[in-house]
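The complex is shown incomplete by one protein chain, all other protein chains being positioned as in the whole.
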Amino acid sequence: MVRVGIINVTGYMGAEAARLLHGHPDIELVSVTGRSEAGRQLGDVYPHLAPLGLTVEPELGDVDAIVSALPHAASAETLLPYIEQGVPVVDLSADFRLRSAEEYEPWYGEHPAPQLLADAVFGIPELHGEEIAGAKLVAASGCHACAAILGLAPAVKAGLVRPEIVVDSKSGISGAGRTLGLSYHFAEANEGVSAYALGGHRQLPEMTQELGALWEAPAPQITFVPHLIPMSRGILATCYASLRDDAKINSESLRSLYEEFYADAPFVSVAADPPMTKQTAGSNYCLVYPLLDERTNRLVVVSCLDNLGKGGAGQGVQCLNLMLGLPETAGLTRPAVYP
Amino acid sequence: MVRVGIINVTGYMGAEAARLLHGHPDIELVSVTGRSEAGRQLGDVYPHLAPLGLTVEPELGDVDAIVSALPHAASAETLLPYIEQGVPVVDLSADFRLRSAEEYEPWYGEHPAPQLLADAVFGIPELHGEEIAGAKLVAASGCHACAAILGLAPAVKAGLVRPEIVVDSKSGISGAGRTLGLSYHFAEANEGVSAYALGGHRQLPEMTQELGALWEAPAPQITFVPHLIPMSRGILATCYASLRDDAKINSESLRSLYEEFYADAPFVSVAADPPMTKQTAGSNYCLVYPLLDERTNRLVVVSCLDNLGKGGAGQGVQCLNLMLGLPETAGLTRPAVYP
Amino acid sequence: MVRVGIINVTGYMGAEAARLLHGHPDIELVSVTGRSEAGRQLGDVYPHLAPLGLTVEPELGDVDAIVSALPHAASAETLLPYIEQGVPVVDLSADFRLRSAEEYEPWYGEHPAPQLLADAVFGIPELHGEEIAGAKLVAASGCHACAAILGLAPAVKAGLVRPEIVVDSKSGISGAGRTLGLSYHFAEANEGVSAYALGGHRQLPEMTQELGALWEAPAPQITFVPHLIPMSRGILATCYASLRDDAKINSESLRSLYEEFYADAPFVSVAADPPMTKQTAGSNYCLVYPLLDERTNRLVVVSCLDNLGKGGAGQGVQCLNLMLGLPETAGLTRPAVYP
Partner (left out) sequence: MVRVGIINVTGYMGAEAARLLHGHPDIELVSVTGRSEAGRQLGDVYPHLAPLGLTVEPELGDVDAIVSALPHAASAETLLPYIEQGVPVVDLSADFRLRSAEEYEPWYGEHPAPQLLADAVFGIPELHGEEIAGAKLVAASGCHACAAILGLAPAVKAGLVRPEIVVDSKSGISGAGRTLGLSYHFAEANEGVSAYALGGHRQLPEMTQELGALWEAPAPQITFVPHLIPMSRGILATCYASLRDDAKINSESLRSLYEEFYADAPFVSVAADPPMTKQTAGSNYCLVYPLLDERTNRLVVVSCLDNLGKGGAGQGVQCLNLMLGLPETAGLTRPAVYP
């Protein structure tokens, strides 16, 4: 059993990582930390995690690998010594997602450890599986980015679409974390939908970087608008891009393209019907549904997943499996909880 | 007092029309019909309407004007004799929204009364106020269409954008009516979001017709994808269109353009902050929020309203006011119910 | 027009009072205050109230009557000078609900103005209509208390039940106000139900006081447990009490008793079917549904209302109408917004 620790188990992402690692056949969760709750039983902080029998610690104990669920900046700072010691790390924050400090800075501020960026791998296994398997530092992607990238990658790689892309993403409220805010107060968020981050959302550069790396065309010009949906979990990204004039595709061949692209991906399915986020809740699955709008010669892809699962902690565990030489699906095959 | 009747009060749209007409200063709601519930007290069908003291009738009594909340096809058939008698009619169905039977047919089937189309007016008062004031037959627009058209009209009319438009719309579940369906079962719809009508939604031709009429450019090429949101009421349409190369606009002038366009529109506000559907619930208000995505030179407009209010029965009452020579805002100035 | 002001318009209760007073036929809302938001447009704080065209002021302007939506203690302190000047006041806080400072103290702390308690009237018009009409200071009841008292009053007054009473109340989350708290974070409150205030809830003494005043039997022994429900608005109180051995009642006569009790109450209806909170949302109506559990010889009453409506600001406006000599129903006859 590999002994794993979670840094900052007290946010939703850390708690989900703990839930997923509990019962993992090859990993033992041995240590969990959390600043404000140090010393408390994990089951007092999160009653659903009482069966894990863990205590929140101020510092990580002796572990073979780490999952960090700290916010950006704090994450890189805290992970630095472990990374320097060669401990395998999956970082769920944004600190190691972008390839350069220059790209990071306008969105997050000065990077706390730019020297580590060169060796970090972007943690979407469907695109970077081999690199992840050989990496010591993997950055799990953002939740919106994961849905959009998985939704668009086959078409972009095949050169089907023009670079002008619209990503209209819908997110459950756990995506904003457990920190309080008026927008997340039940009476404000319930029975309503709204767009946010209209001036630019931090996961935009991830999408641009990852989709841009898939083709030799000019960098994609993505307009990305996230929306807050009155549900706890889930991301559904609806992606729009005009077909290139030379694109030779019909509905059937489009579907085949997607199915082939994800033929070896255990957690991405090309859905038979338009998918619902609910069909992925609590799981590591992503459902993608591509179609052609023949009236306008436009590709539309609906892509959905659980923001804490495949869009976060689940993806992190998948990366960890690969890094540790374990089966990619270990501990992650539980179906979604539905309804 | 003008004596008004509602045909098919038993669906959500008809019930909302009844709620709005109750307490209207210049209109008395005197007759409501409903096939399956004829003979029952309206308050037994809808307890919240008990204060109206009405009985559901099989046929309309003697009225000066009519609001029809029947489904398409049934609506035109039922209204025909009244229209021929010259009774002013607001139809909340789709029967008189499109200008020709040819456009109607692929979406709804053969038109039951094509001879009436020439004199029908599309019921968005912000675009067709004068025509509505002189009309005997007005077709209130679809709910998605209303949000998208109000959101895009100022930019389209000013020739700012290219014809390729994406409308990503999010709808509360009352938009699907009171008829049962697995997609609307609480346990299926709750905690989930999904796209629907991916092969083409019936409100697409309304958008194309109305936006196309605003400019001399080629007809807009709209991709419209509606989504089902776990809330009872509300439409939020996020609209995307690339700016024309010759568009001279910045954030400030864009906002001014919208404010001027709606300067005399009592129910459309250019919102100071990104709006939430919840801010319009139960009211006849529409909130629009235009912005430029300067990274991609794209216009983004968020537009929201209550699908049963400004997107349906409220808009219908607004049209009725104009048709009857009443103040446009009569009976419609109640603020939204929030939270 | 009577010129009315609202103190502390920025909480949900104050905002609802503003919404209800807008369009009141005999009252003009002329001044609204709010400490933290003073100087801002009301429509910037609450976009749905933009049509009121008011500015949040630091202090109340010149008014003929006042509605206070301050929290307890602060309310009495702030109202004191106005009350001493004889300005008619409806207080939505708990400060003037209990008859003595002794009863107030264990739940709220020392009373800030005990000398006023003797002249304050408890603001449920169905029980105290005449006193309210002659009062200068009326305390609108708590929302749970209102539902429970209206549900039980006819049976208690008739001496049907034993003093041992259980009130199991279910509340929407706006009942907790707009202040942030982990329990009200959407992701925590959604998809869950929980009991709260298990050590005793502050509205318990109101119930005991008001029901106790209806009979000569020993004071009722009420166990009151409120529950948090994932909805924005609404209270549904399910009340249980064993019948007295000498109670002569059957289902039919029970219903008659309730109908007679509320025959002159414009806002309380004895429902034909088990009511839903949703049927009262946004309105001033209360629906009560009494029945006998013949297996156990127990009375069960389901009573529901909108916590911000009949359970708060609506009730306050109803009291204000009576105090000002206006029709009791003025401004309050809007049906609920459904669905």
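Just so it is clear, A, B and C label the chains in written order, and each chain counts residues from 1 on its own.
Methods note: a contact is a pair of C-beta atoms (placed from the backbone, for glycine too) under 8 Å apart; a residue touches a chain by one contact, two chains touch by 3 or more.
It should be emphasised that the depicted structure is a prediction, and the values quoted were computed from it without experimental measurement.
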Of A:H144, A:K170, A:R233 or A:K310, which sits in contact with the chain we cannot see? A:R233
Out of B:G61, B:G109, B:G159 or B:G181, which is the one that touches the chain we can't see? B:G181
Which listed residue (C:R97, C:H111 or C:K170) would be found touching the missing chain in the intact complex? C:K170
Checked against the full complex, the residue among A:G34, A:P163 or A:G282 that touches the missing chain is A:G282
Among C:P25, C:G159, C:P274 or C:P327, exactly one should touch the missing chain; which is it? C:P274
Contacts from chain A to the absent chain lie at residues 12, 15, 19, 22-23, 44, 46-52, 174, 190-191, 232-233, 269, 271-273, 275, 279-283, 285, 287, 333-339
In the full complex, which bits of chain B touch the chain not displayed? Write them out. 12, 172-174, 176, 178, 180-182, 184-191, 230-232
Could you list which residues of chain C touch the chain missing from the display? 164, 166, 168, 170, 172, 187-188, 190-196, 198, 200, 204, 221-223, 225, 227, 229-234, 236, 238, 240, 242, 274-279, 281, 289, 291, 293, 295-296, 298, 300, 302, 304, 339
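What we mean here is this: only the chains that are shown with their structure count from here on.
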For chain A superposed on chain C via Cα atoms, how large is the rotation, as a multiple of 5°? 180
In whole angstrom, what separates the CA-based centres of chain A and chain C? 46
Of all the residues in chain C, which ones touch at least 2 other chains? 12, 174, 190-191, 232
